[in-house]
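One protein chain is absent from this view; the other protein chains keep their places.
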């Protein structure tokens, strides 16, 4: 049991970590890739492949756009495969536990969100050192111990000591801690936008911040139409300035010519 | 009965009239203020206070924003208190009649709307006399005989001769008079806007009237987002003019310099 | 039977064709006009008039705005009258068949849509010849053989050989032909817009095409509010250019004056 | 835009305006709504600014007799601003009447929305909640607390905002004047004003035509047809008819009684 | 913009145009819709203006063979306006072809909406209502009244509006020309025209892809995916493909038959 748990945690950890560096995002961590690999490592390749097909179907529709992930497809795939191989349960039984585990894992992941967020200033400091090699290396080193690491540990315990353990762990935290962490994540986004705003803000165009704002909140538009309308505004302003600068150029030239003429005249 | 009715009318009249001059709007006329006072005058302060609490709860949600008042909280509070004290009915019975009376009173108030509206030109004439003292005094004098006065009379009869009297009074008017008066109020608003429009209208920006119009009628926006979008437009136009005037200034200065140079040259 | 069918086809043909040239569109072809005329020609004026009233009521609500016609009121009116006169059926029975026939006829008309569309280049070529007399005459000649002609033939067969014939004719075409023709009509519209676009397109204002586009697709506005908003934009741009040109004029004049002064000076 | 130190006269004008600004609903009517209060509130400012210039005073009074409507507390802010603008108009000629109109028109709608929810829907409900608790036990303190929390605090905000409007307005106008862009400001203010008047017309003006045309066997709801052409078309037509009548010199009296007559006549013949 | 007194030639051109403008639906098709009628209506104007200048005439005819669609009565107004603009183009060079295009494009959509509801949905329904009442009793007068109320009155409006379009158009263009702002007008008209073409493309162009991609055990409705990227993306792509083909000199014939072929082929292989 512990061996299988170790193997499960290991394959999860390696694949998830690799996904950050090669190919492109959310490719290796999809059930259809990781489940076969987990099966291979745990000694039942065939079960891994077949479960990979089923798990991919289950998690295909659950999209992870814009930073929010409703259920963690990767951990639950590994656990489901491990469970099936471990208990000799049928594939169907294995699949049945995938979704509840995925949801639990993803809400556990949500718990840690403020932790990673709190690293933001550290990264900024590091970046400003203007030492790109160091920045890259520290990023890689830290990436060893973030999400995949924490998840791998949880995954190990989950496989070794059962799903109940996981649930009771979450339940042992006071409710207000979880609520507070949840509230923090929506507010922390404002820090990034605030830095951005403070860089491009200027009094005479400030109102446009609110134009974008009300187009979302009152007119219910999304970013694509707003970008188009915004581009039209920006282009119009630019073109109007261009006309002004053309006029300036032409008038200045005229003046010079006037002077030239006068000089010729004398 | 008639004494109580007189007292009720009196307390209503004084408090409503005062509300126009001190503190701020719709404070003294709220049930929680007027009901205790009515109780006090009619000799049962405690009943007034307790009914004030209940009446305030009933009328709290009925808002009077934008000039339309669905039910008249003030008159019905006074009538309800008077009725309870008068008939020795239970407070519950007193409360039961409050809402129907409030609705009747407010539809009666609506009847008179065009009458007050028809005074508008009189006020304008008076204002143009540029005699502020006279304007203030006439306003105060007229305010003696408007809404609170009329309502006080109705209230007197309602308490003295019952609610049925009020209803039959309303019913005795031909329907088309009420309909016509109702129709007039929506149209009279156009007079105020027309004066406003004729003052700020000018051909080259006229289209913006319709921009505001369609943003309400077709895009379903309210005044806040429209004000923000409008401000963005106004600021952009202003800034573009500013650039033009800056250019003009800079070019004029250059010219002057050119001339200066030439003068130096000779 | 064949005589009546001929007469029906004839009256339909003449009236529909005339409608293209006199009075105004969709006047003579309305049931209330064509049904009495059909009755007259087929020998039962009264039935024609009465059925005209009923048919007009039926088809009144079916609007034909923007180029799409859900049911063909004209053909079905003629057929319904012919059927009633021919079979001695009651007026009610005659009316009963009007709507299904109208729908069939209009979907048959839809079939031919791409055919007429394919003539577009021919017309363009003809127009560019700059021979207006020829253009008019060819138009008239072709109009003899388009919609009303085809419909008259169908109408003839429908009356002569029954509605089943019409249905089976449509059914005999492979489904994909009808689907393809249907698909083509929505796409062919793009040709007209493309010509228009290529004429008024220019890089610096191109974005406004998409402004119009998103106001329809995302903000759900119709052409009226968009035209008003667009007019506001166009007027603002124009006014800003006007200010620029005024400035230019005033500056140029100043310069001339400066020179004039100088010349005076010498 | 440095904070201005107010002169004694300015202070006393503002104080008097503050007191007068309580009469928000004095002779309130559907044509001009809060115009009477606005005139009364502006009187000390107008008198102090225009002194003996009777013509300018008349114009100013007429200006502030126009349709006005917003929340009672917001009215004070706008009045403070209007004071600043009138002063600028007289002293530097930098602002004209149209700008003042436009800015007033632009501010009504949004401030109404914000202040109504802030004071009427929020502060009032809280104050009443506390008061009700006490009154239900027969304790008159509930009433007193309600008056303090709601009425008195609204008065305090009025006082703060009328000063804020004046100071902020003055410094804004100074800035514009220094850059010599007053005409541009007027035009821009007109644009914003017109947008808001258009929006308010769309929201508030209503010609409740209720006329079903029945000819033969069919009936047409005329208003539906008209609104299909352009929603609220009748209201727009009414407005511009009135505008053109005003430009032709018709007095508001005539317009109002005309409307009243038409409305009642219309109701009599059954089209309203 | 003073009212112009029309010369005899102008009057006779307008009269001829009025008569011709009745052919709204002559050889109507989905590509150009009412273009043939517009060409026919413009012919007297073009002949009168350009006389023997065959090149300019060709251009003008081509211009008025473009896609056109609005209500029959509104068409007359726009034709009157186009006459005024063509005249200005020839006589003063103040207007160019693109401006004429843009203004036509800008006016189609809104006039269609307004006139459709005014005439087709309102006047027609009223006229039919009256007519039906009489016809139901077997009285042919119902038909005649319908023709008078609906058909004849539309004709009358066409007559009035074609003149209005011409007179109003001329003075507007004169004004612009005097101030030497023609390029600006062209650009502004293009902006409005493009907005309207964009809007009409969004409303009318439709690529009815009906293709479900089934691979393995999943199936994807391709059109849904595409519309998620940008609603109506295929229509936009089609439009700009056509625009670039036109710029490369492809003739409309080729485009139309290309589309027809693709549509039928697509239907055959099951993607439409």
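Note that the chains are named A, B, C, D and E in the order they appear, and that numbering of residues resets to 1 at the start of each chain.
By definition in this document, a contact is a pair of C-beta atoms (placed from the backbone, for glycine too) under 8 Å apart; a residue touches a chain by one contact, two chains touch by 3 or more.
Every value quoted in this text rests on a predicted model; they were computed, and no experiment measured them.
Set against the missing chain, the residues A:2, A:153 or A:187 yield one that touches it, A:187. Taking the complete complex into account, D:134 is the one of D:31, D:134 or D:167 that touches the chain left out.
Across the interface with the omitted chain, subunit D contributes residues 113-114, 117-118, 121-122, 125-126, 128-134, 136. What subunit E contributes to its contact with the hidden chain is residues 213-220, 225, 228-230.
Where subunit A meets the omitted chain, the residues involved are 19-28, 30, 32-33, 36, 45-46, 49-50, 52-54, 56-57, 60, 63-67, 113-114, 116-124, 127-130, 132, 135-136, 139-140, 142-143, 146, 176-177, 179-202, 205-206, 208-218, 221-224, 226-227, 229-231, 233-235, 237-238, 241-242, 245.
What we mean here is this: only the chains that are shown with their structure count from here on.
Chains that touch both subunit C and subunit D are the following: B, E. In a homomeric contact, the two copies may use the same or different surfaces; for subunit B and subunit C, under half of the interface residue numbers are shared, pointing to different surfaces. Comparing chain pairs C-E and A-C by the number of C-beta pairs in contact, the larger count belongs to C-E.
Inter-chain centre distance (subunit B to subunit E, centres taken as mean C-alpha positions): 49 Å.
The mean-CA centres of subunit A and subunit B are about 52 angstrom from one another, to the nearest whole unit.
Listed for subunit C are residues 53, 57, 60, 205, 208, 210-211, 213-215, 217-219, 221-222, 224, 229, 231, 233, 235, 237, 240-241, 244, 247, 251, 255, 262, each touching two or more other chains. Residue positions of subunit E touching 2 or more other chains, listed in rising order: 113-114, 121, 125, 128, 131-134, 136.
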